Structures are given as structure tokens and as C-alpha cells.
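Supplied in C-alpha cells, the structure appears directly below.
Every protein chain but one is kept in place in this view of the complex.
Presenting chain A:
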Amino acid sequence: MITPVIMGLQSHLYVFLPLRQELLKWNGWGYNDSKFIFNKKGQAEFTGKRYRLGGMVLPTFKEWMEKTFGASLDHKTTSRATLNVNDVPPSIVKEEFLQDLRAAKISYSQDAEDRVFRAHGHCLHEIFILREGMFKRVPDIVVWPVCHEDVVKIVELACKHNLCIIPFGGGTSVSSALECPEEEKRTIVSLDTSQMNRILWIDEKNLTACVEAGIVGQDLENQLAESGFCTGHEPDSMEFSSLGGWVATRASGMKKTIYGNIEDMVIHIKMVTPRGIVEKNCQVPRMSTGPDIHHFIMGSEGTLGVVTEVTIKIRPVPEYQKYGSVVFPNFERGVACLREVAKQRCAPASIRLVDNAQFQFGKYVDLLRQISLSKGFNLLLFKGFDPNILCVATLLFEGDREKVLQHEKQVYDIATKFGGLAAGEDNGQRGYMLTFVIAYLRDLGLDYYVIGESFETSVPWDRVLDLCRNVKERIVRECKEKGVQFAPLSTCRVTQTYDAGACVYFYFAFNYRGISDPIHVYEQIERAAREEILANGGSLSHHHGVGKLRKRWMKESISDVGLGMLRSVKEYVDPNNIFGNKNLL
């Protein structure tokens, strides 16, 4: 692993870049010290102290793996331990550009590990390649601007030398957005925004803050908290993803009911494009000046320029938080309850409904322990709940203590009408904790021939049930047709409620033993699942974005003319395709 980069000798700058990649896995999700392992007794354990689950032993987890996937601890695959630097495509950069960079005092690196680290997001195939192969194309050089002006200089240089820039924030993309186009002949510059991570100012009167776009979610919240504020934007990736990334992908946070999605939170955006800087003249809550230019930027996925500074709404840190959970006799009743909650517009900060398969999983990783072990379980039996059908909603309330309690009662009252049974605060909290930990699970699966992925969509209320059922069924059938030997895990949860519909998240994983090209099979199944979503009236994406993974459906999604509108913007803003990551269009 490379040490903090010490810049070239000619440079009088000695910048120690606090590289996150020091802390993070090079071939998997999250922190180096946090992962699932099987200990000597064959029991699963989560290492590290970063999470509440850390150090905990999960005695029944192995059983779940075996039962769900037919996986066995005897059949293990291992990732290569370190990156083989010789496999990495060479860095091809013209010396003139390097000179210009140095003149501009911008840190850069041509190191292979640095470049590979920024050549991918966290799609399954990308992680698989890291473990077992090598990307055909990776960035030739990584640059670290530290402020808006640096970005302006870099973009100017890129135009001057005709280079390709791919902006890089937290690297948590799951849409192949960070993959370098194989056929790109120009030098690819990975523009890492991680050094632009300051809060520039906080305006308490208007409750806004101007922040550099490279800041990572948890740093933003922590730093704001020092002043008693928060943004409330909490995507599942908030430990690693960046503000600029959120803007570029139209991100959504778990507590959007209170704080809104990124498009509701943003007051002002500054973006550097090959044409120049785009921004508004004021920081107002709303304006009627033609189509909102922010909406060209949000979701542009790095195809137009680099977001450098964002003014974002902030809120006082809530006085009180309370978790909760409700058990429903079946998924249908659960969805009906969520629909009613949305109708009455009383959704808590977060409300999620997991299906039975995820409930089962939760049991095995010790979530919902109380339901399964204490007298609560007997109560369920008494009430006629079938543990193989029931499903669980987890809740998070936020605000004034009094209002929270009032709100809580309202929601539980509705739940009761749909046959729901309160299942305790602790279970709710564990449910949310699991969200952060679940991403680590895939790496464990990969060690035992299990590959998996999540994907999401948004769908009108009346189609939620049909969509969930059909997509899960489609996955099962496709697996069978493609020769997958064991029935896959195919499960979903409703994660967001809106007035007119919901956001649904699918998890899907299977044991690939006996399949020669698992990634290809996996991709075919994922594509089929997306086709199924679209046929069921779901969207191409609710918040993951399109990237290169879902481009094929863009025309169908937004019509020919719609696509043309986006193309013409791209053509004007970036006629030479400097931002050539080939996402979206």
C-alpha cells in the first residue's frame, strides 16, 4: 500500500494526503478492519470496533448461509491478497501536462494502486475483477485539487491537452459510473475531490451551509454537529459517499421524509465545466427563471463537469430520536399499512418494510432476537402469525420528544388497523444498524461462492405488491434457467414512502458453484430483473443512477426527445467530451 503521496522533487509542495484508501479495503466494501469472518469454531463474527455488531459472535449465521445458498465452509474461494501492480495498464500521460500540473501546484499520482482504486465503484462485477482479474482500462493519473480554483485549472488543462476527466468522490457508485471506457484513447484523469472537504461557512439565520463537494457524508454530519446542526441526508453509503456524488447522482437519504432528497436540500451549486462555471446569482429557496439549471446538474453523473461547492440546507440536530418496529402478519398487510401512513402524511423520519426472507435473515444475524426468543415470540404464535410469512417494519422517529411520542402513537395506531404488532425499539435499531453492515456481507459471500447485489426502483403504490412478487419470481426463474444449482436469495424491502408511490430495494444472491461464468450469468439475471421492473411500471432507478449499467433503457425511460434534450445540453456544455465517462447518454 502506498504511503501518503509526496509530490515530485521539483515541487516545493510537500503535501501529505490523508488517503482514505489507507483505511479502506482495496477489493471490497468499507473499512479494512471491519469484516465478517468465520472463527475457528466455524461461527460467524464481525470484526472491528466501528460498528455495534463488532466483536459479536453470530452462532446461527453459518446455518443461514448453508440453508439459504447451499454454501459450505469447505468450499472457499480466495481473493488475491494484494494488487499485482504488473497487471495494471500502464499510465500514459504527456510530460507537458505533468509540467502544467506541477506549475499549477496540483498534487497527482501515477501510482498503479492509486489508479486502480479509482477505476471502479462497487458493482459486483467490479469487485469480482479486483479479486480475480484486472480492469482493461484504468485512469492514467489521479489528481487531487484542494479547492474550486484548482478544479478550474485542471479542467482548463484538460481542455488544453484534450484529456478525459472522470470525477471521483467517494467511489461508492453501483452503476458502473466510474468504469473507464475501454475505448478511450486519451489520457484519463481521475479527479479525486476528497481534498475539497471543508465547510466554507454556516449561515444560521437562513439555516444553510456552503460546503466543498468532496466532503464525505459522515464528516459533514460530524462537523455540522459541532455547531448543533445536521443535513439529515443519510444514504446507506453515508460513511463513504461524498456530497458532490450525491448531487451528481440525485441521491436519496433514509430520512428523506423529514429532510427531503438531495434535490430538496440543495440551495446552490457551483460546477466547473469545459464551458466555464455554472451557478446561480443568489441563494434563494425557489425561483422561476425557466427550467431549474440545478436539474441539469443533479443526476448528470459526471458527464458535464465537476461540482465543487454546494450550499445545502441545515437543521438543528433533533432533540430526540426513537426507533421502533412492527410485525405484520404478511407482506400485503405491511404494504397496505405503509400506504395508509403515506396517505395520512405521517411517515416517520424513516419507515421500512422488509419481507419475510429478510426477516429470517435478521433472525439469524441476531436481529429481532426478542421476537424469536423471548415471550414476544409466543405472543406472535398466539396471534396467529406464521413465522414463514410475517414481515417486519422498522421505524425511526425524530424531533421534539413530545411530538415524537405523539407521532409514534399515530403510526402505531395505523399499524394496528393493519394487523401490525409493535415489536420493540431494540429490533428497530438493530434493523437500521444492519443496513450499514449488510454491505460487508457480500465480501463474505464472495469467499464462499455466493455472489449478490442490490438494486432499487420506485413504483406507484398500486403496483408495489405485483412488482415485488414478479421481480422476485423472475429472479428465481432466471436463476433456474441459467443453471444456478441452488435456489437464490431473492428478497425485497420497501424503503421509502411518497405520496404517490414507494421506493423498493431488492437483494439478490446465489451460489455460483458449478457455473463457469458466474458474472455473465449474474448480469443476465440482473438485466432480466430490471426488464421485469420496467414491465411492472417501476422506474429505471430511484437513486442509484444510470451510469453505464442501465444506459440501454434510457431511451425507453425518458423518450427519444427527452434523451435529445439531455444530449443537446451535453453538446453545448462539453463539446469535446472532456467529461468522457460515457455515463447516462
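The rule is simple: a residue touches a chain if its C-beta (ideal position, glycine included) is under 8 Å from a C-beta of that chain, and two chains touch if they have at least 3 such contacts; residues count from 1.
Everything that follows uses one rule, which is that contacts and distances are computed from a predicted model.
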{"item": "Undepicted complex member, UniProt protein name, chosen from \"Integrator complex subunit 14\", \"Dihydroxyacetone phosphate acyltransferase\", \"Transcription initiation factor TFIID subunit 5\" or \"Auxin-responsive protein\"", "value": "\"Dihydroxyacetone phosphate acyltransferase\""}
{"item": "Options A:41, A:67, A:417 or A:552, residue touching the unrepresented chain", "value": "A:67"}
{"item": "Options A:60, A:206 or A:356, residue touching the unrepresented chain", "value": "A:356"}
{"item": "Sole contact to the chain not displayed, among A:343, A:480 or A:552", "value": "A:480"}
{"item": "Full-complex contact with the absent chain, from A:152, A:389 or A:405", "value": "A:389"}
{"item": "Selected residue (touches chain absent from view) among A:489, A:529, A:566 or A:584", "value": "A:489"}
{"item": "Missing-partner contacts on chain A, residue numbers", "value": "67-70, 356-357, 360, 388-389, 462-463, 466-467, 469-470, 473-474, 480, 485-490, 534-537, 556"}
